[in-house]
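Pasting a structure here, questions to come.
Excluded from the complex is one protein chain; the other protein chains are retained at their positions.
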Amino acid sequence: MQEAMIKRAKELLADGTVDRVMGWKKGEFSYDHTPAVFTSAQELDENFVCDDFTSANLSKYLVKETVRDGKILAFLKPCDTYSFNQLVKEYRIDREKVYVIGIPGGPKLDIEKIRAKGITGILNIRNENYTLKIETIYGVSEMPFYEAIGVKCESCKSKKHVVYDELIGEDGEVLDSNRFDMVEKLENMTSQERYDFWRSELSKCIRCNACRTVCPACTCEKCVFENPDSGIENKAAADSFEENMFHIIRAFHVAGRCTDCGECSRVCPENIPLHLLNRKFIKDINSLYGTYQAGENTTDKAPLNEYKMDDCEASIVHERGAE
Amino acid sequence: MNTNDTLIPLLGIVTDIRQDTPDVKTFRVVAPEGGKVFEHMPGQCAMLSIPGVGEAMFSITSSPTNTEFMEFSIKKCGCLTNWLHQMDVGQMITIRGPYGNAFPVETELKGKNLLFVAGGIGLAPLRSVINYVRDNRSNYGNVRIVYGSRSKNDLVDYQEIIDEWMKDEGIEVNLTIDNPQEGWDGHVGFVPDYVKELNPSTDSTVLVCGPPVMIKFTLAGLKELGFEETQVYTTMELRMKCGVGKCGRCNIGDKYVCKDGPVFRYDELSELPDEY
Amino acid sequence: MQVNNNNEFQPLIVAFCCNWCSYAGADLSGTNRLNYPTNVKIIRVPCSCRVNPMFILRAFQRGADGVILCGCHPGDCHYTSGNYFTRRRMTLLFSMLDFLGIERDRTRVEWVSAAEGAKFAATMNEFTEAVRKLGPNRRLEDLRCRKQ
Partner (left out) sequence: MLRKITAAKLDQLFEAISGKQTLYIPTDREDGAAEFRKYESGMKLSNALNTVRSAKDFFFPQTENLVAFKMEGKKIEVKDIRKECEDFVIFGVRACDARSFDILDKVYLVDPVDSFYKNRRDHGTVVTMACTRPAETCFCTAFGINPTMPGGDVTAFPVGDGFFFMANTEKGEKFLADIDDLLEDGDLSRLADVQENTRNILKKLPLANLSTDSFGGDKLNELFNSDKWAGLSESCIGCGTCTFVCPTCQCYDIKDFNTGDGIVRFRCWDSCMYSDFTQMAHGNPRVSQLERFRQRFMHKLVYIPANNNGEFGCVGCGRCLQKCPISMNIVKVMKALEVK
């Protein structure tokens, strides 16, 4: 896969179709790859990487990249194409300036899941028939591939590329995922249980803003949380209220625009399942206003930008069953 | 806990507000029990705040030789300064300081001929030095002040300049404004050009303050005239929160403006990275 | 949160009222001498749509025990469609608050026209009573703002 990508990228650079390539650059270890822009065949040969750890979504970088001159090649996984489309729809990415090559998606791995098994001193990680052989300074460890899958890939919604100029590998289908299972599980708890669950999760928050900053739907030039005139500017949650507020508002601001790419949960240093907040909105929107997938196309109106005369009343929330 | 902490401010009462220019007011501040809130040296700064509105660093524009009060000349440009411009006499404010170093009035500057170059609100920190020098006149040589502004109305402390500075002996004041204006028969032109035109003798020490562009061109002009970098002092400003080199935001290279500055000799400044 | 002379809990209710209908409805209930609790603090807004989620959260932060949003009946919005957007937004917001374990009965949307003074008073009485039963807001309060 990686070889095919490098080969194609070099061709497109050589024939002048693009002058830059957006991809991932090899890190210090076998798992810490960084999104990067490549401009030469030599750089691609030396540093370009695409493996089980290239899970970062590249779409948001294209907002900045398409402001520049020239055309850029971007390798997008299926979930990234949804984010890409959504950004095109919101006029944040200039579609003309990007050459999209769709590449097969994950599941991608999360090094934290491997560390959580107590495996440390990691020197190399190989996938042998879906068993990870992890070479460490303390000897070789093994673990099943599926137990190391990152939270964003745990319940994949689609293997289909919604936008591309060409594909490497085959296109997949929209999946019948189980992504709302955890949301449902929480919904079925009592109010007190839910409160306790979220308190224990959100109290871990260190307000690093990584979830907001990495989110492809969060592209405001000036975020309300950074704007002194907004009245809610804050840099740290000085009270549990502010923890709740930040996460409610963050999720609300992307409601109807969130493509469920899972980047928020991937980057959270405290492993807070932030995607559940976004998925709650998606689930509600689907059930109350009709199924909607943000980023699926660039034409549909966002659910919070439209209405129907016979929409349900807000009291539907109060009339729900179990407390 | 009996120890004082610099982050816990003192109180001051605004006893007089003077409208200097359309967007600059000068505030007179005294301690609630009368007298100055604290002593300072020319060039030092203080953190003024209205709780709930904001806190910011301002240079103290009155001279230490003034034993009754402190003054701050403040230009209206942000949230806190807007608030300060709207308040009335009698308002309490919180104040902490003094912060930073000072112009070396008792050491390097002593016995020297002095050339002050200021632009716009940049006169504010220099006014403290100028009045200090006037009050200790015998310690210093000739004094020349070159001060310019956008227009006549934008000249800060115009009345004091005319009524006091210009009447002092051994002080030469040269005023300039950027564009010709009715009722102005003085010099018209930018400060850096005017300095070159005046061709001051290179035996004086220069104190510059103003917009960054003005400082940059003035320095270039002074070099052409034969001044050394070691002869020039300026005062800087960056975003500050603590005032004592701990909050970590006002650094230029390894120097904190609030602690190692705000007064820098130009040769010190040119060794630092260009990030201000 | 307030406590009356008998040491009973008196909920503080914030009511966001649309200028064109509910605010006039509140006025009407007053001129008709209809009683509604004094704990209800009305904030006039140009349209129910003006209320963004932050307003609701802010009210709770500052000590409200219940927040009610009153607007024109669907179809009657002075600006044609504002309240339809309100309806979607608030449904999602309330659902989210519920999801976070914040008592859902502390929030409500009611449509009250300028002619419905009686409905306004009845709604406020009923809502205040419902919130009184829930007790003081503890799950979405800012401890710094709690009255000593």
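Chains: A, B and C, in written order; residue numbering restarts at 1 for each.
Basically, contacts are C-beta pairs under 8 Å (C-beta built on N, C-alpha and C of every residue); 3 or more make two chains touch, one makes a residue touch a chain.
All of these numbers come straight from a predicted model, not from anything done at the bench.
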Exercise. Out of all the chains shown, which come into contact with the hidden one?
Worked result: A, B, C
Problem set entry | Listed residues B:33, B:88, B:169 or B:182, member touching the removed chain | B:88
Exercise. Out of B:22, B:51 or B:170, which touches the unshown chain?
Worked result: B:51
Problem set entry | Interface residues of subunit B (partner: the chain not displayed) | 1, 3-11, 51-55, 77-78, 81, 87-88, 90-94, 237-239, 241-242, 244-251, 253-254, 271-273, 275-276
Problem set entry | Residue numbers in subunit A that touch the chain omitted from display | 27-29, 32-37, 56, 60-61, 111-113, 115-118, 120-123, 136-138, 204, 206-210, 212-214, 226, 228, 234-238, 266-267, 269-271
Problem set entry | Contact footprint on subunit C, counting only the chain that is left out | 62-63, 144-145, 147-148
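Here is the rule we use: only the chains that are shown with their structure count from here on.
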Problem set entry | subunit B and subunit C, separation of their C-alpha mean positions in angstrom | 53
Exercise. Between subunit A and subunit C, what is the separation of their C-alpha centroids in Å?
Worked result: 36
Seminar exercise, completed: In the complex, subunit A touches subunit C at residues 183, 186-187, 191-199, 224, 231-232, 238-242, 244-245, 248-249, 251-252, 255, 277, 280-281, 284-285, 288-289, 303-304, 307-309, 311-318, 320
Seminar exercise, completed: In their shared complex, subunit A is touched by residues of subunit C numbered 53-54, 57-58, 60-61, 74-75, 81, 84-85, 87-105, 108-109, 139-144
